[in-house]
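Here the complex is missing a single protein chain, while all its other protein chains stay put.
And now, chain A:
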């Protein structure tokens, strides 16, 4: 079944090999900000995946009738409306988490990942492949966020989903929390290490050096 095969590739490619975060370094602003705990990272992942998939489907449905002059406006309006709806749902049913995510749900609108996928893929493909591609990219983003969120919460507080996993030193255990893990720079370090790991696995992703080091000057004698 070549058709199913294609969908499967479209879905799984963005997970590791074509991961939007590690390969294209898209959407890292939210990846840095909301990954202090696993719960917020997971909520953000689900919200972004939902917005991305729905936006891709909608844009792809009307793709033949979007005038070129206003195509970005149309895409942004669709994405922004979906984001507002998701934000309202979070405020109603997950008030606590919605407060922890603060402005970052709203910022999904300007997440380069969303606009990138609707602009490059959904605008040229039928709804089903577009949604599969968007869903795959959402999952790739989620994977990175959950890995970073999990590591940060585990090493920063010794918890996962708010439940104590590692016994803390102050309550008689052995684990001393690394407070650095709760600050934004640690997400940057972890992301860097992840990119390193992925490019170690797939050396073809390594970029060519932009500059060649200058030749060593041999002191004239």
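Convention: a residue touches a chain if its C-beta (ideal position, glycine included) is under 8 Å from a C-beta of that chain, and two chains touch if they have at least 3 such contacts; residues count from 1.
By definition in this document, contacts and distances are computed from a predicted model.
Undergrad: Given that one chain of this complex has been left out, which of "Carbohydrate ABC transporter permease", "Na(+)-translocating NADH-quinone reductase subunit C", "(Fe-S)-binding protein" or "Monovalent cation/H+ antiporter subunit A" is its protein name according to UniProt?
TA: In UniProt, the chain excluded from the picture bears the name "Na(+)-translocating NADH-quinone reductase subunit C".
Undergrad: Of A:67, A:172, A:203 or A:219, which residue touches the hidden chain?
TA: Final answer for the missing-chain contact: A:67.
Undergrad: Touch as defined at the start, partner being the missing chain; which of A:91, A:120, A:164 or A:179 qualifies?
TA: Residue touching the absent chain, from the options given: A:91.
Undergrad: Kindly note down the residues of chain A that lie in touch with the hidden chain.
TA: 62, 64-70, 73-74, 77-78, 80-82, 84-85, 88-89, 91-93, 95, 102-103
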